[in-house]
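Of the protein chains in this complex, all but one are displayed in their positions.
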Amino acid sequence: MSNHVYKQIELTGSSPTSIDDAIRNAVKKAAKTLHNLQWFQVVEVRGYIKDGDVAHFQVTLKIGFTLDD
Amino acid sequence: MSNHVYKQIELTGSSPTSIDDAIRNAVKKAAKTLHNLQWFQVVEVRGYIKDGDVAHFQVTLKIGFTLDD
Amino acid sequence: MSNHVYKQIELTGSSPTSIDDAIRNAVKKAAKTLHNLQWFQVVEVRGYIKDGDVAHFQVTLKIGFTLDD
Amino acid sequence: MSNHVYKQIELTGSSPTSIDDAIRNAVKKAAKTLHNLQWFQVVEVRGYIKDGDVAHFQVTLKIGFTLDD
Amino acid sequence: MSNHVYKQIELTGSSPTSIDDAIRNAVKKAAKTLHNLQWFQVVEVRGYIKDGDVAHFQVTLKIGFTLDD
Amino acid sequence: MSNHVYKQIELTGSSPTSIDDAIRNAVKKAAKTLHNLQWFQVVEVRGYIKDGDVAHFQVTLKIGFTLDD
Amino acid sequence: MSNHVYKQIELTGSSPTSIDDAIRNAVKKAAKTLHNLQWFQVVEVRGYIKDGDVAHFQVTLKIGFTLDD
Amino acid sequence: MSNHVYKQIELTGSSPTSIDDAIRNAVKKAAKTLHNLQWFQVVEVRGYIKDGDVAHFQVTLKIGFTLDD
Amino acid sequence: MSNHVYKQIELTGSSPTSIDDAIRNAVKKAAKTLHNLQWFQVVEVRGYIKDGDVAHFQVTLKIGFTLDD
Amino acid sequence: MSNHVYKQIELTGSSPTSIDDAIRNAVKKAAKTLHNLQWFQVVEVRGYIKDGDVAHFQVTLKIGFTLDD
Amino acid sequence: MSNHVYKQIELTGSSPTSIDDAIRNAVKKAAKTLHNLQWFQVVEVRGYIKDGDVAHFQVTLKIGFTLDD
Partner (left out) sequence: MSNHVYKQIELTGSSPTSIDDAIRNAVKKAAKTLHNLQWFQVVEVRGYIKDGDVAHFQVTLKIGFTLDD
């Protein structure tokens, strides 16, 4: 296992509900085209405001996955 | 739209419940005196501890809004 | 109060449910062996992915407590 | 002069033309309501893209000014 | 709109003329193979020197675009 | 207390004497127009030099205060 | 040469032997599918521990390559 | 000497008087339970405000000491 | 496994030979008193110079381990 | 070429016209006393304000050059 | 004045007494060989510990000065 090479991509997920949900949305989207997803790291949490409340959260993640041999 | 000027202020919201809630509290407070709020960015997440559990979350945000012409 | 000295330790809590929950798990664990816990600060939010969804969130905290005189 | 106190505010200027112009737009806007502006510092350069080209540059500045006695 | 997922890639554009031009070159290059480009953020500004003057500016950008559903 | 919202502003105090004094000058200036000041955080320490010695220290602070309900 | 556009990707190489070797493993892996690789920059050095010693080093790199015209 | 291993801990000292004094208070507190203290590094300078003046300075330090063989 | 809590400590290992060796020395020292060591992260690489060459490398690590239940 | 040693110095150029021009001014100044200049990296962009507009831009650069053998 | 070019050098001053004094020592030392010193910026504050107290403070500064025409 110790010679594996991993690639990280950077995605931004959004959700009107919560930060946790925005993360899950980004991970699920990545899983549609990439397999071997291993981990994520939160890079930034932002959001848009409408009518004086949070309209949606935007969470930017690095997502790491194993490159196939 | 491309010549707009935006101002950012820095607020800290708190909540005994969740990070999401602390963010919403800060945004709602800002909306009481400022209109044209556009976005926020999380700067820091801290909190206070009491009786061995989280007493409340404190989330510091930059909040951006359009300056009126 | 102004001459107190505080110590900070760094813990990582995890939870399959939410970031808030991972923070509470780390704080509760610290409270089992340390008293006088005062505050925490989030250092990093990461997580592991399994079957195309978040398996668990991992939140690294600095936790501060008063050193006894 | 050595006992002056300065305040910094954070503004984001935009321009379809250039980074320099976005900075000037933010400074001119600040000058409409604040006097004694002294300096600025670039915090971030971003921009929006439309039809495969830069639509406008957005430059976030800290702008410092002397507080009146 | 609030459930969109965005991807960011990192490109470095160069230009013998100006920083603005180096940014536009990177954005136009990205637009040849990606649609739905939304925004960019400047990560680093460097350059090469020849004969005692700037030979070309090199600007590294994160460029964000919407992932198709 | 856990639902309070705080605002931070950024001031630069100066003093020919010491860093501590520059901090106190900024805090006292802020206290002239704002009540409910709670805490400060040092952002940057700079200074000007004249005749081969420090002419005055300049300390930039974030100062936090409770927003009234 | 001054109008070239470069792309950077982020890979993590690992090796039970050394940091240098983990870097070489990531570069060689990238070279299997990308040509025109130009440079790398170390982003992070981590590793896993087993039986009280380093089991393998993990080095995260940004790797830059020329985009074909 | 070149094979020594050092440990760093993070303490916050406070003082109503000065930053220097807050540092000395943290170092003296550490010296009560740890010997072989070697160096410190300032991580953060904060403070609390009361009645429009600095009530006390809070300085967070990393303190390094030699681990006994 | 997802509810584990980890603690990180910060150690500095040194070696006259190499960076890799300084890391291994710090990890081995930690393993003498702590079990369940899981990972490390390099925080800083420094060193001392003597007679115009590197006398020894000093590598500061965060080392993470599982807290026992 | 692979055994070359480079030195970096830090200069601040200024210009009433543009950021690009401030960079060129610093590079040209360096070229008067140093040969073998190779590259620059922008460290900070600041400026002074007069009469409600940018008086001049100030760009701080690291400039790298080959040390002669 | 707006076309001046400034150079920054990095010095570390030390003092057994105070941070302010360590800064003044570094500035005075620089003034022995350089004229036209303009400003300084604190980069890092460290220190050495002896007999359970601060032996001396070490403050690293960037010091800027005008390059002669």
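Note that the chains take the letters A, B, C, D, E, F, G, H, I, J and K in the order they are written out, and that residue 1 is the start of every chain.
Note that in this section a residue touches a chain if its C-beta (ideal position, glycine included) is under 8 Å from a C-beta of that chain, and two chains touch if they have at least 3 such contacts.
It should be emphasised that the depicted structure is a prediction, and the values quoted were computed from it without experimental measurement.
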Touching the absent chain when the full complex is considered, from I:5, I:19 or I:63: I:19
Residue ranges of subunit J at the interface with the undisplayed chain: 1-9, 62, 64, 67
Where the missing chain touches subunit G, by residue: 18-20, 23-24, 27-28, 31-32, 37-42, 63
Where the unshown chain meets subunit I, residue by residue: 18-19, 44-49, 52-54, 57
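The criterion applied here is as follows: only the chains that are shown with their structure count from here on.
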Centroid spacing, where centroids are CA-atom means, of subunit E and subunit G in whole angstrom: 22
CA centroid of subunit C to CA centroid of subunit E, Å: 38
Residues within subunit G bordering two or more other chains: 9, 48
Listing of all chain pairs that touch each other, if any do: A-B, A-C, A-E, A-G, B-C, B-D, B-F, C-H, C-I, D-E, D-F, D-J, E-G, E-J, F-H, F-K, G-I, H-I, H-K, J-K
